[in-house]
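For this view, one protein chain was removed and the others were kept in their places.
We just call them A, B and C in the order they show up, numbering each chain from 1.
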Amino acid sequence: MLQSIGVANIDELFDEIPDSVPVANFRAIESSLTEMEMVYRLAESAKQDELGSCFLGAGSYDHHIPAAVWDLATRGEFLTAYTPYQAEASQGTLQLLYEFQTMMASLAGLDVANASVYDGGSGLGEAILMAVRSNRRARNRKIVIGGAVNPFYLKTANTLVRNQGIELVDVPHENGVFDPKQCPIDDPNVVVVQQPNFFGLLENVDAISNWVNERNALLIAVVNPLTLAVLKPPGEWGESGADICSGDGQPLGVPMASGGPSFGFLCSKMKHVRQMPGRIVGKTVDANGDVGYTLTLQAREQHIRRAKATSNICTNQGLLVTAATIYMSIMGVSGLRNTASRCHENTKYLVAQLEATGRAQRAFHSPYFHECVLRCAGDVAALTKSMITDHGVLAGYPLGEIDESLDDCLLLCATEKRTRDEIDRFVELFNRILNEG
Amino acid sequence: MLQSIGVANIDELFDEIPDSVPVANFRAIESSLTEMEMVYRLAESAKQDELGSCFLGAGSYDHHIPAAVWDLATRGEFLTAYTPYQAEASQGTLQLLYEFQTMMASLAGLDVANASVYDGGSGLGEAILMAVRSNRRARNRKIVIGGAVNPFYLKTANTLVRNQGIELVDVPHENGVFDPKQCPIDDPNVVVVQQPNFFGLLENVDAISNWVNERNALLIAVVNPLTLAVLKPPGEWGESGADICSGDGQPLGVPMASGGPSFGFLCSKMKHVRQMPGRIVGKTVDANGDVGYTLTLQAREQHIRRAKATSNICTNQGLLVTAATIYMSIMGVSGLRNTASRCHENTKYLVAQLEATGRAQRAFHSPYFHECVLRCAGDVAALTKSMITDHGVLAGYPLGEIDESLDDCLLLCATEKRTRDEIDRFVELFNRILNEG
Amino acid sequence: MPTIPSIFDTSKPGRLAGGQTPKEGDLTGLPDALLRESKPVLPEVSELQAVRHFTKLSQQNFSIDGNFYPLGSCTMKYNPRGAHRAASQPGFLNRHPLTPAFASQGLLSCFWELQETLKTVTGMEAVSLVPMAGAQGELAGGLMIRAYHEDCGDFERDEILVPTAAHGTNPATATMCGYKTREIGVAADGDVDIEDLKRVVGPKTAGIMLTNPSTCAVFERRILEIADTVHDAGGLLYYDGANLNAILGKVCPGDMGFDVLHLNLHKTFATPHGGGGPGAGPVAVNSLLQPYLPIPMVGKLDDEYIWLDESYCPLTIGKLAAFMGNAGILIRALAYALMLGREGMVRVAEYATLNANYLAAELSKAGFQLAYPTRRATHEFLITLNKEAKDLGVRALDFAKRLLDFDMHAPTTYFPLLVPECFLIEPTETETKAVLDEFVSAMCKIREEAQENAEYVKQAPHNQVVRRLDEVRAARELDLNWSGNKE
Partner (left out) sequence: MPTIPSIFDTSKPGRLAGGQTPKEGDLTGLPDALLRESKPVLPEVSELQAVRHFTKLSQQNFSIDGNFYPLGSCTMKYNPRGAHRAASQPGFLNRHPLTPAFASQGLLSCFWELQETLKTVTGMEAVSLVPMAGAQGELAGGLMIRAYHEDCGDFERDEILVPTAAHGTNPATATMCGYKTREIGVAADGDVDIEDLKRVVGPKTAGIMLTNPSTCAVFERRILEIADTVHDAGGLLYYDGANLNAILGKVCPGDMGFDVLHLNLHKTFATPHGGGGPGAGPVAVNSLLQPYLPIPMVGKLDDEYIWLDESYCPLTIGKLAAFMGNAGILIRALAYALMLGREGMVRVAEYATLNANYLAAELSKAGFQLAYPTRRATHEFLITLNKEAKDLGVRALDFAKRLLDFDMHAPTTYFPLLVPECFLIEPTETETKAVLDEFVSAMCKIREEAQENAEYVKQAPHNQVVRRLDEVRAARELDLNWSGNKE
C-alpha cells in the first residue's frame, strides 16, 4: 500500500503536520487490554454499584423491558448504521422511524412527532425554542413555568434558551399544582405545564389549556409517555389542546442506565412542523411508484439551513427510538395501558401501606398518578442512606434536595416490576428505620 | 376460521379423541406468569448459584468468549432456523457448517468432520460404533480404553454401545499414562486414547498409534479441541495417524452452562466417511453453476436409511457449532494458539505455587498440558467444600470421586481467564485451609 | 444478494483480532514430538471481517424470526426471547457442571420443577431430563424397555414394531438398542392397521413405538385397543412425543396406555432449533420402568435437592451425556412452561389445531387434495400433490422450492413415505390467519404458474441467493472442506 501511495513509511503520511506542533505524549495512558481484561476490569466497577429494589422515579423509571426489545434493537443492522442519509439503503431504520412518529403523535394526540432529541431536559429546551419561533404574535419572550415541572429539565432548558433572550418565569405551585389564576404574567409567550407533574399530581389541564389559549400563548405539555396510555393526551386538553408535547422516552423500553442514553421526544400540531428541530421521516414513492421512506423537511436542519436551522442537532438518539418502537409494538394498546395502571395501583398500595404505619402522610391532596410525595416523620436523609447502605434499596427522591420546605418529603413510586413482597418489605424497613432513627 | 372449517367451536376439532381417554388434568401446574414474573423467578435461582473463580476443568473449561460470538450466534436467522433441509433457503447455516468442518478437520489433522453430535460423551459412543462398523477386518468387538480416558465419557459411551455386543475393556494407566505394552488384549478392534488424558498428562501418542496400526485396529483419539492449536493433531500421530477423533467442543466459545448444551464433534479419515453419523455438508453448484452448499451423504442418515442408518441422531447441536465457528474465526490461528499456551502457563504457575506451599505435589511425572493432578496433604473433600462455601471458589475436581486410590488428589486447571491475583489468592486460601483443617 | 466468499478466501496470514489474542504462554518443557508443526486451516481475519461475514451469512437463512416456517413434525413456532434471556443469566451460564449439588440449589430447584411439570403434562410417574434430543430420548426408552424385559428374565423379545409411517429415528433407534424393526401397515384412513398389528405382535415383541397424533397427522383413534393388544402380548408402548403440541392439556400419553415416552422440548416447549439443534428429549415413564431411568435426575432429601446417581438408581440404564444433558435448553423449556401456565398449555393445543384445520379447509376448498379428507387435522395435516405431479409434471419438490420465492419456508416434503408427493404442513399456534391466507394464495399462484409454464416452477427457486442446488453432484463429487488449492 505504501508503494502505491509513493511513500517509504507511514510517518511520511503525516508530513504536512508542522514540526512546530509537538508530538502527542500519551504516556499517561495505559497499555492496551484484551477484551477479556477490559471486561474483567469494568465488571468490577459494575458489580460494585449493584443495588436491589428501586422506589425512585423522578424522571427515570425501573420498568420491565421484554427481552425481545433489545435483542432486536442491537441487531447489527440497526446498531451499526448511521443516520439514514442514503434512504434506499436505510429503509429499515426509516420505516421504523415513521412507525415511531405515528405511535408518539397518537399517544400525544397531536399531528406530528420528530425522530428524537437528546433527552427530556434538552427536549424541553428545544420545545421552548420551537414554540417561541412559532409564536410570531407574541410580544415578549417570557415563558411561564407552571408549578411543579421537573427541575432537572428546567435547569437544562434554561442553559439552552437563555442566550437567545428567553426568560423562564417560575410560577410556584399552589398545594402542589399550577393555578393559572395566580400567575403574575398575563401575556406569556409560552406556558409549560407537566402532567402528571413532578410530584406525581394531576394538573387541571383542561382549564390550563383554555387559559393559555385565551391569551394567544402556546402551551407545551411535558409528559411521561407511558402515562398517556391512561391519561388524556395533550392534544385533547381543553378546547384546542396543547401545541407541543415533550418528554423523555425512557419509560418506553429504555433501561435507566444512569440517565442515558435515553431519548427526548417532541410532538406538535401540524402548523408548527416547520419549526420542529431534528430528523423527520416522510413516506413517499420510488421510481416504480412503490412505497418508501425518506428523511424529509431537511430544509429545517443544520446541514442545509446552517445558521438559520431550527436547531444544531445532528446525531440524535436513534437507537433508543428503535428500542422504544419495538417496545411499543410488543406492548401494544393493552400492554402499555396495563403497565401504566399497574404502576399506579402499586404506588397506591405503597402509599396506603406507608400511611398505615403512621410515619408518613401525603404531602398534597390533589389526585396523583404513578408517583406520589409523602411527608415523613423522621430524618429523610438518614432514612434513604440507611436504606441503600444496609438494605440495597433506593427509597425515593428526597425533595429537600430541590426545595427546603419539602425536606421531610420523599417522592416515591412503585412500578409494575415491584412485587407485593418487595413493597411490604420496604414498608417494614421504612417503619423500622424511622423507629430506630 | 371455525366457520371455514365448518365446526361450531374448537372443542369439535378434538372429537376424534375417544371419550374413553380421560381429559388431561393440569391442575398441578401453576397459572401463567408474564415474562417479567418468570424472569424474576428464575433470576432468584440463578443468583443463588453464582460463584467466583473456577479452577475446575475435567472436561468443561472457563474460557473467555468474545462478545461478538454470541451476539452473532443468537441472531434470529441462526437461532430460530431448523435443520437446513431446504438448502436454497439455508445457505447461511450450510456455508457456516462447511467452514466449521474445514476448521475442525484441519485442527484434527484429518480429512472430514461432521456437523456435530450431542456432546463429548455420546460422541465417544458414536465414534466407537462408527469404528466398529468401519473395521470389517476385526475378529472381535473389544474396545481397548487406554488409561485415563474421561470417565464421564466412558460411562456414556458404554450406555450407547453395550447393547450391540460391544465391550469396553479398561486398561489401567501406568503412572498416569497408557502403556500399550501392558495391554492384556493383543487384537483389539478399536483403541481409545485421550490426549491430554483425563489427568492432563501427555500420552506417547506416536508409539500408541503405531502399536494400534500394527494390530490392524482403529485408533480413536479423544481430544480437547483447543489444545490442538498447540499439540500434534491426531491425524499426524505415528506413521499413519488416528482414524477418528472425537471430543467436546465446549472450549471453543461455549459457556460451561452446567455441561450443556455444548457439542460433540467427530473427525475421521476419508475412508470412514460413509460410517460417519450425523449431518455433513458438501459444496456443490446450483442450476447456474454458482457455488452453493447442501446436506450431503444423506443416505447414511435415519430419515433415508432408517433401521440401517449410521446413527439415530436427528436434532444435533447446531447452534453451538455456530458459536464455535464464529469463535474460531475471531480467534484465528494466533488467538487459539495463545489461548491454549496461556492456559498452560497459568496452570504451570498455579502448580508451582501450590507445590511451593509444601502442601501439594504432582501425583504423576509425565509432562502435562493445561491441567494437572496434585496430591494434597490434607482432606481434599473438606478443602473443596470450604473453598466453595466460604470463598465462592471452585477448587478443582476431587479425584477420589472416581478412584479411591486418588482420594487425596485434585485435578486442577487455570485457564487464560484466571488472573495472577486470582491464582495467588487461591494458593493462599489453599494453604490456609489445609493449615487449619 | 450475492453469494459470500468463504471466510478462508478473505484470510490473510498473520492477520488477527488483537483484542482477542491473549499474550502467548510459555511452552518450554513440553516434548517437541508432541507439539504441532503444521498450521491449522483457521481464518486469519480481523474481528470486523468475522462479524461482517457471519452477519451476511445469517441473512441467507430462513427462520421463524423472519419467515412462516410450516415444517410438519418440527413445530416451528415462536421461541420467546424471554426464555432465552432467562437461561442466559450468568448464574446459569457460568456454572461448572461438576459444581456440587449443595452449591447448585437454584439450578436443581429449576430441574425439579421441570420434572414435576413434565410428569403432569405427560401423566406419567417419573421423568429424567437427560436425553439431549428426541432421538436420544427414544434410545433411552428403548434401553429401558430392554432392561425391563431382561429384568423379567425375558430375553426372547428382539423386535420393535413401528408403523410404516414412523419417523426415521424410530427404526434407527431400535437398531441402536440391538433390536430388529418390524413395520406394521397404516390403513387408508391414516390409523394403524390393527389387523396387521395383531398379525405381527407376539412373544418376540419387545414393544411398539407410536406417535399420536401420528406422523400421518391424524389422531390414532384406536389407541387404547392398540395398547391392549401390545400389552396382552407382553410388549411395552413407547410414545414418540414429537407431536405432543397437538394434545397438550387435552389428553395425556399416560392415559393412552403408554409406558414410556420422550418429549421434544425444542418442539412442544418452543426452544430455538438453532439451525439443527440443540434440543432436549426428556423421558417419562410409568412405575414399571421408573427404576431404569437414565441418570442423573434431581431428587429431594428433606429440603435439599440432590442428584440421583447410580447409588440411588442401581438399575439405571446409565448415563447418556458426560454431564446432565442440555441444561440450558431445560431452563428455556421451564421458562416457557411458566409463561404458558396451565391455561396457556391448553391454548397451545387448541390454537395449533385450529390453525391447522383452517389451513387444511382453505387448501381443500382451493382444490388441493388432503391425504385424509375424512379426518380432522391435528396440529398438522397432509396434502398430496400427486394430481399436480401427474397432470402438470410439477412435483411436491417443485412446489416446495417455489414457495421459498414467496418468502415462506416449505412444509416437510415426502414424509411420511407412504403418501406420494406429500406435504406435511404444520402452521403452529403462533401464526395469524393472515399468514395462513397468504400461504393458500401462494399455493394457488404456484399451481397457476405450473399450468402456464411448468418449467418455470420446476426451475424454482428464482429469487434466492442460489438457484436450485445439485444434490447429486454434492454426494458424488464429495467436497467437504475448503482447501485453497482446489479452486
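The working rule: contacts are C-beta pairs under 8 Å (C-beta built on N, C-alpha and C of every residue); 3 or more make two chains touch, one makes a residue touch a chain.
Because the structure is a prediction, the values reported are computed rather than measured.
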Visible contact partners (per top-of-document touch definition) of the missing chain: A, B, C
Residue of A:Gln194, A:Asn213 or A:Gln317 touching the missing chain in the full complex: A:Gln317
Selected from C:Ser38, C:Ser287, C:Thr432 or C:Asn453 as touching the chain missing from the view: C:Thr432
On chain C, residues whose C-beta touches the chain left out of the figure: 2, 10, 12, 15, 18-19, 46-49, 51-52, 55-56, 59, 64-67, 77-78, 80-82, 339, 344, 407, 430-432, 434
Touch list for chain B against the chain that is not drawn: 32, 34-36, 38, 66-68, 71, 76-77
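Criterion: only the chains that are shown with their structure count from here on.
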Gap in Å, rounded to a whole number, between the CA centres of chain C and chain B: 21
Rounded Å distance, chain A centre to chain B centre (Cα mean): 49
Residues of chain C whose C-beta touches two or more other chains: 19-22, 51, 55, 80, 82, 84-85
Multi-chain contact residues (two or more partners), chain A: 34-36, 66-67, 71, 76
